[in-house]
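Of the protein chains in this complex, all but one are displayed in their positions.
Let's turn to chain A:
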Amino acid sequence: MQLTVNGTPREIDAPGDTPLLWVLRDDLGLTGTKYGCGLAQCGACSVLVDGQVMRSCVTPVEMLEGAEITTIEAIESDPVGARVVEKWVEHQVPQCGYCQSGQVVAATALLKEIPEPTEEDIRATMVNLCRCGTYNYIRAAMTDLAGREGETL
């Protein structure tokens, strides 16, 4: 089957029920998307499918024929994604960094949908887990991205 990943059509010969996560990581060598739980609990595997955030660890690849998939590797080619990365760096968000691919993708999806999200929008959609506890920094970066005055931590 064919997948469109980061703008490039890719021929995939993995079994159709393989989760997108493992096709990205093992077939395409795109290891920026992370495995954390395999149960759509943590969000480390988040990617964009047609601009919507999706947890790739529970998404069979056969459902995605014809869809446009964007992974963290291409996030800076998207103008919204590039802004998110810029603010992630400015606010020094990552610690271990393992969850941050998913956090950046989730933030990008939110801002593409709602350019100026409210605090409630952010609270409702930025739900990925971070064991290092970077949540205050994610919030500061998101407040900045939403165009509001906030604290630099």
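As a working rule, a residue touches a chain if its C-beta (ideal position, glycine included) is under 8 Å from a C-beta of that chain, and two chains touch if they have at least 3 such contacts; residues count from 1.
Here is the rule we go by: contacts and distances are computed from a predicted model.
Chemist: Choose one: "YceI family protein", "ABC transporter permease", "Germination protein GerYC" or "Xanthine dehydrogenase family protein molybdopterin-binding subunit". The correct choice is the protein name in UniProt for the chain not shown.
Modeler: "Xanthine dehydrogenase family protein molybdopterin-binding subunit"
Chemist: Out of A:48, A:85, A:110 or A:145, which residue would touch the omitted chain in the full complex?
Modeler: A:85
Chemist: In the complete complex, which positions of chain A touch the hidden chain?
Modeler: 14-15, 18-19, 22, 25-27, 29-39, 41-42, 44, 71-73, 75-76, 84-85, 88-89, 92-101, 104, 123, 126-139, 153
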